[in-house]
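Only one protein chain is missing; all other protein chains are in place.
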Amino acid sequence: MSLRRFVLRRALSVVPVLFGVSAITFGLFHLTPGDPVSQLVALNPDVSAAEEARLRERWGLSGPVWRQYLAWLSNVLVGDFGRELRTGRAVSAIVWRRLPETVVLGLFGWTFAIAIAIPAGIYAAVHEGRLGDVASRVLALSGVSVPNFWLGLVLILVFSLYLGVFPVLPPSRLPLYHPETLRYLLLPGVTIGTAAAASVTRVLRTAMVEELNEEYVTAARARGLPERTVVFKHALRNSLVSVVTLAATLTAGIVAGSVVVESVFNWPGLGSEFVQAIDRREVNVVMAITLVTAVAVVIANFLADVLYAALDPRIGYD
Amino acid sequence: MTALLEVEDLTVRFHTEAGVVTAVDGLSYRVEAGETFGVVGESGAGKSVTALSVLGLIDDPGRIEGGEVRFKGEDLLSMDESERRSVRGDQIGLVFQDARAALNPAYTVGEQIAETIEHHLGYDPSAARDRAIRLLDRVGIAEAETRYSDHPHEFSGGMCQRAGIAMALSCDPDLVVADEPTTALDVTVQARVLDLLAELADEFDVAVQLVTHDLGVIAGTCDRAMVMYAGEAVETAPTEELYYDPKHPYTAGLLGSIPRLGDDADRLSTIPGTPPDPTDPPPGCRFHPRCPFAEEACTRTAPALVDPETGEPATLDGDRAAACLEYTQGLSGGLEYSVEVVDETDGRDGGGPDE
Partner (left out) sequence: MSDPVEPLLRVEGLKTHYDSTDGFLDRLLGRSRRVRALDGVSFELREGETLGVVGESGCGKTTLARSLLRLIEPTAGSVYYRGEDLTTLSNAELRDRRRDLQYVFQDPLSSLNPRLTAGEIVGEPLDVHGLAGGADRAGRVRELLETVGLNASHAGRYPHEFSGGQRQRLGIARAIAVEPEVIVCDEPVSALDASVQSQVLNLLSDLQERFGISYVFIAHDLRVVEHVSDRVAVMYLGEFVERGPTDAVFRPPHHPYTEALLSAIPEPDPLWDGDGIRLAGTVPSPIDPPSGCRFHTRCPRLVPDADSDLPADLWRSVTALARRAANADDVTSLTATRGAVRAHDPTGRADDPTGRADDPTRAESAARPDPTEASRETFDGLVREEFGLPGTLPDADAEEVLAEAIDALYDDRIGAAGELLGSAFVSPCERHRPPEYAVGPDHGIACLRYDDGFDEETGTLEDDSEPAGRS
C-alpha cells in the first residue's frame, strides 16, 4: 500500500476515535455532581432560583446531557470550542497559550528519556548478565516503579530546597524559548521522562539481547565486520522496532503524566490548566484539552506506524 | 608442507545449567588448499560447533578450551580479535544453513554483500556495489542489478542461499566453511546449489569445508570426508574409500540406514538406540551402546584414532583413520559388515519419451 493511502486511511480512522473520546469524557464529566452555576450559587446565597436557571440557560448547561453534547459538538464541528464560562475567554486562546508549554515539557521529557535509555539499553544488552547489565536493570525497574509525583517532590526537596541548584517556581515571566528556561525545565522534564527512560531501557535491552542472538549477527561477525558495526548498524536498527512500538504508548503516558507533574511543579501547561478546569467545572476547557490530548496520542501512534514500516521492510503500510 | 587449514586437538565445551557439554573433544583434521572436505554426522555430533570454532565464533556459554586452528600455518585461536576479524570474511567465508536468517532483514541483500567488500577490500561504495552485482549474477541470481536492492524476505530460500554463497566468496577467500548449506532447501534446489558450490570452488580455487548430515551430499561433492560421532572423529578417508570400504561400524551403519532408490528390501537396516546424552557420554568407545560389534573391552577403553592398516596413531597428513579397537587390539568377533553396491543403472536410466 502506498504511503498516501496509508495516511488517508489513518486520518479517516481518527474521526471515530475523537468522537468516542469526546462523548465518553462529556458523559463522565456530567456524572460528577456540580457545575459552575452551583459553585457560584454556593458563594452567593442571594441568587434567586430564576436567575440561576437563566444563567444555566445562557451557559448552555440546561437540558439533558445528550442535547448539551450535541450543542457542543455542532459548535466544535465549525471550529468553535466555546468560552470559559466564568471569564468569557475563548477556550482556543487558552489552549494555544498553554499548549507550547506542555509540548516543550513533553519533548524535553522524551529527549531525556531517549538520551538515557538508548545508551543504557545497548550497554546492558552487550554486557548481558554482567554487573553493568544487572545495575541498569535494577535502576530501570526502580524507574518504572516510582510514581512521578513522588519523584517530583523528592527532586524539588533535594535540588531546590537542600542544594538550591534549581529554582522551585516556574518561569512565569521568562519567555519559553529563553535559554534560562532550561534551568526551570530540568526538574519537571526529568520527572516526566524517568518512567519512559526506564521502560525504553528495559524494552531495548530485551530486544537487543534477542537480536544479538540472531543468526545474522553471527553472520555479520563471520564476515569480519567490526563489533561496532555489528552492534550499531545491524542489531540496534532491528531492536528499535520494539522501541518504536512502545514509544506510542509512552507518549500517552507522558501526556497523562503532565497533568500530575505540571501540578507538582506549577508548570503553566495544559496539564495544570486541566486540573484547574476540572476543579472549576469548566466543561468547554476540559473538553478542548481532552481533544488535544487524544489527537496527540493518535499522532504518536501514527508516527510509530510510519517509523515501524520504515525500520522493517517486511512490514507494509497496512 | 602444511595444509591450508590444520585443526589440532580442538576441544570446545559449553558450560550449561544442565552440566558441562563437551561438544568437540580433541578433534584434529586438515583441509588442503582447493579441496572439498566433508564433515558428516548426526545432530549433536559437533559438526556445526567445529565449523564456528574455525572462525573463532563460539559464544557464551561455549568456550574453546584447547587445541590449535592453524590457517596458512598461523594459529587463529592465539590471534587477538582484530587480527582474527581481518581473516574472517576476507580469507575464510562462512555459508549458513538458514541463509535467510543469516541475512539482516532490515538491509537489502546487495548492501550486505557490498558492506563486506567495502570493509575488507577497501572499495568505494559504487565499486563495491558493482562487484556485488557481478557476484549475484555469477551465483545465478537473474536480474542481479534489480535484485541487488531486494530485501531478504523478497528472495526465495534457494536465492537466499545463492546470495549467502556470493557473500562468502565476495572477498575471494581461500577457504569457505559451509554449514549444512542445503539442508533447508528442496531437493531440486539443493541439487542446483550443490552444483553451484562445486563449480565456484573450482573457479575461485577455494577450499571448502562442507558440513552436512547427508551422506548423499558428501558423496557427490567431497574429495575427503570425516565422520563425527558425539564430538569426536570416528573415521577420516578419501570419499570413495569411505563409501566402498568404511572402516568404522558407525560409518557402515549410517550408510546402511539411508533408504536407496531401487532397493526392494522391506526393512531398512538401522543403528539401534539414539545418540548419547552430551552431558554424560558413555565410557570407553562412545558408540559402543549402539554398536552391533561391541565387546566388553569397548565399554572400558576409548579407542584412539589410528591408521586402520597399521594401527599406528593417525597423523594430520594421513589419509585414512578410524577409531575402533579392532585396529589396535582387535575385537574377538571382528567387524562383520560388507558394502553392496546396488546396480545403479536400475531405476535411474531412461526417462519419458525423448526427442
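In this document, chain identifiers A and B correspond to the written order of the chains, with residue numbering beginning at 1 in each.
The rule we apply is simple: a contact is a pair of C-beta atoms (placed from the backbone, for glycine too) under 8 Å apart; a residue touches a chain by one contact, two chains touch by 3 or more.
Predicted, not measured: the structure shown is a model, and the values here were computed from it.
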item	value
Among B:G93, B:G253 or B:P303, the residue in touch with the chain that has been omitted	B:G253
Candidates B:R131, B:H151, B:H248 or B:R286 - the one touching the absent chain	B:R131
Residue ranges of subunit B at the interface with the undisplayed chain	42-43, 121-124, 126-127, 130-131, 133-135, 137-138, 142-146, 156-158, 169, 172, 186-192, 194-195, 203-206, 213-220, 239-240, 242-244, 253-255, 257-263, 266-272, 274-275, 341, 344, 346-355
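The working rule: only the chains that are shown with their structure count from here on.
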item	value
Distance from the mean Cα position of subunit B to that of subunit A, given in whole angstrom	55
Touching residues (chain side subunit A, partner subunit B) in the complex	214-216, 218-226, 229, 234, 237-238, 311-314
Sites on subunit B touched by subunit A in the complex	52, 55, 57, 59, 85-90, 93-94, 96, 98, 101-107, 115-116, 119-120, 151, 153, 167
